[in-house]
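Certain chains of the assembly are absent from this excerpt, and the rest are unmoved.
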Amino acid sequence: MDLGSFIGVISGISLIISAIILGGDAHNFFNTPGIMIVLGGTVAATLLTFQFKDVIAAFKAAYFVFTQEKQDPNRMIATMIRLCNISRQKGIIELGKVKTQSPFLKKACGFISDSADESVMRSSLRTEIESLKMRHFVVQDVFRKMGVYSPAFGMLGTLIGLVQMLSQMQDPSSIGPAMAVALLTTFYGSLLSTVFFLPVAGKLKARTVMQVIDLEIIFEGAISILENNNPILVYERLSSFIPPRVRKPLSSMRKG
Amino acid sequence: MDLGSFIGVISGISLIISAIILGGDAHNFFNTPGIMIVLGGTVAATLLTFQFKDVIAAFKAAYFVFTQEKQDPNRMIATMIRLCNISRQKGIIELGKVKTQSPFLKKACGFISDSADESVMRSSLRTEIESLKMRHFVVQDVFRKMGVYSPAFGMLGTLIGLVQMLSQMQDPSSIGPAMAVALLTTFYGSLLSTVFFLPVAGKLKARTVMQVIDLEIIFEGAISILENNNPILVYERLSSFIPPRVRKPLSSMRKG
């Protein structure tokens, strides 16, 4: 998570908390049965909708998206140009020996060093990209659905509270506090959804877009190398993926 | 249903129920006319929207999705590679004798053993995949629509209750309990939708995605076999459908 966002989030949440404290007793906002209903309901509905391992994967992805550094796509372009130079100087067989952490780049290099058919490489790598998009979509969907389930269970909790309150209305003076407690679950559900689930789903979607751009750069670059294009042309093709303002010139990449 | 999800769902629902019981008499939450309105309305609107047999099919599909094991796509890849080896060692005619439970795989093998035109096989199998997607979409749609109808009838029930209460407001002390009863149908409708209909629709959609991946693997594999590709290339093409982390190496598949 970048520093700017971190400061912004902290100060935003401080504002809310201080506004609550200014208004009176903060312990009015804590109600165990309400928390049980909202959390229990959201977890149950989510585990009914998804597989246990998908939910675990989603929370892992949420953890990484806030801790990992965002990658600069310029670096991937530099890598592809380096690979292009290697393939032209030492031959395409050399690309089969490239060491990389990305299974996608490894697969692309394998295809090139086997001088595979372009259409086979194209369809196989395209399938990889589409599969990755689909898997990431499931991960985002876990949080998007939780963002729908948690206010729904908040409302259900409020209905439960109202029904209990209205059925046992012996003492008029207890109506106020009972209603306050009933409203709390709606508060919990909406808060969880707006402050946590929906932003995380949005963040994961943005991260997927960045990763897909990286894969597209590898995809286009690998095809360029297979077609034996020169590094200048490869740079021209790949730099189109990056906004003009942050694009690095080819000269700075060759050194990299 | 996997064990993790099962435990999660059970504990989530226990949380909600214990929260209700903590709050007082649980029998306040049971109201026969309310249940009649929500269930009757949802069933009637669903049967107006869909055919009887589609609704039956949807509930059957919901039953299977929670009881059947999820298939590992690695197994389908292993099957396709075995078929590839058979076709190369014993000839493509042999594929016509393959025994399988999947009508789709059977059809694909039939096309190969007849050495059909690639474009004919492609368009016919593609039509099968699209038809399956469309049929599954109807099944998911039954639950999605029920997830829309049940809170709508919940709200209608509450309106009915409010109108009855407000028209006969002789005794002020009866307002509370009457309103509690009126709110119950909204509670029933939302609960049914959030805890049952929507999660089932989500689960069915996820299952369709898995089945379509299986069919895509057969589709791509059959074309590879028809093009007489070698098993290594078939593996490279088909493994793209599986996330890198759970991908099994080709060597382990050959034994299978």
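Think of it as A and B in the order they're written, each chain with its own count starting at 1.
One rule holds for everything that comes next: contacts are C-beta pairs under 8 Å (C-beta built on N, C-alpha and C of every residue); 3 or more make two chains touch, one makes a residue touch a chain.
Just so it is clear, the model here is predicted, and its values are computed rather than measured.
Whole-complex copy count, one sequence throughout, 2 copies displayed: 5.
In this text, only the chains that are shown with their structure count from here on.
Between chain A and chain B the centroid-to-centroid distance comes to 24 Å (mean Cα coordinates, whole Å). Those residues of chain B that touch chain A in the complex are listed here as 2-5, 8-9, 11-16, 18-20, 22-25, 28-29, 70, 176-177, 179-180, 183-184, 186-187, 190-191, 193-195, 198-200, 202-203, 206, 209, 220, 233, 236-237, 240-244.
Residues of chain A that touch chain B in their complex: 33-34, 36-37, 39-56, 103-104, 107, 110-111, 116, 120, 123-125, 127-128, 131-132, 134-135, 138, 145, 148-149, 152-153, 155-157, 159-169.
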